[in-house]
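Written out below as structure tokens is the structure these notes cover.
Note that one protein chain is taken out, while the other chains of the complex remain in position.
After this line comes chain A, so read on.
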Amino acid sequence: MQPSPMDTTALNVVALVSIGAHPTSGRPRRAEQDARAVELGLRLAGEAMQVVHAGDARQEALRGYLGMGIKQLHVLEQPAQADVLHALSDYLLDSDAQLILTGSQAETGEGSGMLPYLLAEQLGWPIVVGLAEVERIDHGIAHVLQALPRGQRRRLQVQMPFIASVDNAAPLARQSAFGPARRGELTVTAANVCPDQLFKEGQLQPARPRPKRLKVIKAKTGAERMKAATAKASGGGGQVLKDCSPTEGAEAIFKLLMDEGVLR
């Protein structure tokens, strides 16, 4: 069952996709967050959405996106370790995109998550971070839900056109089907190549396990050390309301909850 597209038929959505890496084997695959961005785009604009990749067109993993039900994928031909920002911004300036969807960071390479921000800066568009859902779009103003930590949501009003990055709170990407993935078409365009300055000075190495934080014992005497090692939950800090009516107790709890801002 496919989710029905919203009444946003004329909406021009572009999703920017990259090549991911499987977390265990490291094999190339469709990137998790980018696939969610494509899923969101498919729900908004259906098959009319455009999917763009800047990189190597011969990469088989790109067909993973085509298998989600997209007829065509644009590839801006770029060598490895090139800065794709300029190629993408040139392409997007020429297109009439109204909404650009990206994942929040790449799974290979630097993965700084800067691309959507830099594109927004170059295009002069607003950027929404952590898009979870587009509620409605009327008269060039979009009402969207932004995902916050701890499962919370915030409603935002944004002027079109805008860039949105999605993270793991966006709807789960549909499966990639083999047949459509074979039949889909990859259109390759040459684009300006701009070498990335970063790799002149920085280098990528296999990740080292992070050092565990040591528990520093500050006790100067043996007695203090003994106390620190055997202490139960430290008491005394809290306020204790004894012999009060339930209303007074409830009032105190209510006040603390309001101070912490957890009551909505």
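What we mean here is this: a contact is a pair of C-beta atoms (placed from the backbone, for glycine too) under 8 Å apart; a residue touches a chain by one contact, two chains touch by 3 or more; residues count from 1.
FYI, contacts and distances are computed from a predicted model.
Participant: Of the candidate names "Sugar ABC transporter ATP-binding protein", "RNA polymerase sigma-70 factor, ECF subfamily", "Phosphonate transport system permease protein" or "Electron transfer flavoprotein alpha subunit apoprotein", which one corresponds to the UniProt protein name of the undepicted chain?
Facilitator: Per the UniProt record, the undisplayed chain of the complex is "Electron transfer flavoprotein alpha subunit apoprotein".
Participant: Where the complex has a chain not shown, which of A:Ala10, A:Ala80, A:Ala190 or A:Leu263 is the residue touching it?
Facilitator: A:Leu263
Participant: In the full complex, which bits of chain A touch the chain not displayed? Write them out.
Facilitator: 20-21, 23, 26, 106-114, 117-118, 120-121, 126-130, 143, 145-146, 148-159, 162, 167, 197-198, 201-208, 210, 213, 216, 218, 221, 223-224, 227, 232-244, 246-247, 249-254, 256-257, 259-264
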